[in-house]
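Sharing a structure with you now.
The other protein chains are all here in position, but one chain of the complex has been omitted.
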Amino acid sequence: MLSIEGVAVNFGKVQALRGVTMNVEPGVLHGIIGPNGAGKSTLIDVVSGRTAASAGRVRFEGHDISRRSVVWRKRAGISRSFQKTSIFRNETVRDQLELVSALGSDAAVEEIAEALGLGSVMDAVAGTIAYGDQRRVDLALALVGKTKLLLLDEPGAGLSSAETMAMFAHVRELTEKRGITAVIVEHDVDAVFATCDRITVLDLGSVLAEGTPAEVRSNDDVIVAYLGTAA
Amino acid sequence: MTDSKLTLPSPELLTGGRAAPRASPRRLVAWYIVGGVVAVLGFLVPLVLRNVHWLDVLGQGLVLGVAATGVGILVRQTGLVNFGAGAVFGGGAYLYAIAVLQLQIDMTLAFLLAMVGITVMAFLVGIITVRTGHLQFAILTIAFASLLVQFVLTQFARPVTGAADGKILQQTGTFFGLSAKAMFQASTFWPVAWAAILIAVAVAIVVERSKLGRIARAIQENEERMLFAGYRVLWPKVAVFTIAGALGGLAGALTAMHYSFVSPSLLDISSGGSILVAALVGGPQSAFGPAIGAILYAIGEDAFGAAGRADLLTGIGIIAAIVLLRRGFVGLIEDVVKLIRRGVAKTRKGSSRVEH
Partner (left out) sequence: MIATLINSIAFSSLLILVVTGLAVIYGLRGVMNFAHGALYMAGAYLGYTIAQVANFWVALIAVPIVMGLVGFPIEFGVFRPLRKLSPMNIALLTFGAALIISDVILRIFGSAAYTANLAGTGLEGTVDLWGQRYPVYRLFVIVVGIVFSLALFLWLRFSRSGMYVRAVSQDPQTSAMTGINADRIGMWIVCLGTGCAGLAGVLAAPYVAVLPTMGAQMATIALIIVVLGGVGSIGGAILMAVIYGFVTTFGAQFLPEFAAVVPFLVAFLILVIRPQGLGRSRTT
């Protein structure tokens, strides 16, 4: 479904990504982990179109989308959430979900909101609800509208481990139900190992390892670079 | 209307993405009836107000209000502040003048041509300028207005624009039945000005409640999210800018018709400043705020302008609007009404209140 081929990103002299190659199969929940500065968010930025790659290609459903605009990618079915919560603080939850879904003419706003536990805050103004709820609104904004590929940038940012685990469970449920493929960048390693089908480990802009959670957990390089002894 | 705190009229606060809480149907109907009555009665003002001078001042205030409403719409929906509104105002006036003098057509047709022309110009300028940040936009509007002023002043343009001297217009035919002479007279100009302000306020209301308005305000609140939601963020802003420009051009064309005269002072920063201050002082968060601000400004300018000190009024007005009148004059009235209501509610409760 998604194929990243040799993508490199340079910000001036800083190499955020060096020749990253990875594949995401349809319907899979693919996690990306790595230490700070590994380039995880940059990868999401490249796939979603926010940042242009200095080298390499991104293919979506077989087509090269490297030069496509953000708007084009969204309309093709690529959606993303943000590490730094990006919602409409002055609108009610319901209004903003409807606004964003309007383009995809997806009537599943209620369903998605319920599944994410937002039912009780639907008519509250987004700026007034709890941070955890706001994160879930950010996630919901990515889900409404016809999404085929969901890119989540640290959905658990600022949330407790339990909340993050719960959010991952929601994502798992929703993606299975609606046949969405998801790529999740996350810091909370436990949640990723518990929920994802495949994991890619990034370190300093390159792929360190890739495989099933079990494979990655037992990979020596990963243990040395990142997980420490308590893997 | 929306926020309960007294907040400063920064662009992001002037609108928020939030639509007004839906007023109860009864309230809404009441407002519409009141509005309708005011609209109709407005036409009859010249019958009551006989003082020609004041009729003239207020009439000009209405025309200024049309342009100010345009600026107000732009600020409210997109957060962009047009410092160079003189460009569309004077632009509409000059396009009308060109149509009358060069094409030698009658008033109504010239007016229509001017409107089409200024709308196209606003569209083109909009595409270029709304792509930038708020600050760059403000500076670009100043640059464009200055560009037009300098161009009009050149010897090259003199035959058409009259350069610094301006151009006197020999208008022929009628404007919807009114001759140039009738357009000059305050009492017969008034219905035209009143109709124009009604149109402007109606446009403001329509844009506010429309999908365009909702999308534009959402873009103002979080452009990145809208982009990633698949909205093309440029066009709503361009559309709003074009509408605002058309209103500015309307005001300019009416001004040219009224005075049978155009000059570069219609285009310059002072002119744009007075339009802007009218919008800010009145309060752009409501549809009729800028109109009220414009009338207030016109009254003030009557005193200051005579002494050639219109800029002083504009400057003081802007500073007052930013520092004191936070949500504009309309906001002030709303706050006063709220305070009165609260006071009334408190005295009602007071008698049955239990002290702790």
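Things worth noting here:
By letter and in written order, the chains are A and B; residue numbering begins at 1 in each of them.
We take it that a contact is a pair of C-beta atoms (placed from the backbone, for glycine too) under 8 Å apart; a residue touches a chain by one contact, two chains touch by 3 or more.
Keep in mind that this is a model prediction, so the values were computed, not measured.
By the touch rule given at the top, the unshown chain touches B in the complete complex.
From the options B:186, B:269 or B:292, the residue with contact to the unseen chain in the full assembly is B:269.
Residue in contact with the omitted chain (choice from B:27, B:181, B:209 or B:309): B:309. Along subunit B, the points of touch with the absent chain fall at residues 8-12, 79, 81, 83, 128, 131-136, 138-140, 142-144, 146-147, 150-151, 153-156, 269-270, 273, 277, 280, 308-309, 311-312, 314-319, 321-323.
Definition applied: only the chains that are shown with their structure count from here on.
Subunit A and subunit B have CA centres that are 45 Å apart. Taken in their complex, subunit A has these residues touching subunit B: 48, 50, 70-71, 74-75, 79-80, 82, 86-92, 95-96, 99-100, 103-104, 125, 141, 145. Of all residues in subunit B, those touching subunit A in their complex are 16-19, 214-215, 218, 221-222, 224-225, 227-232.
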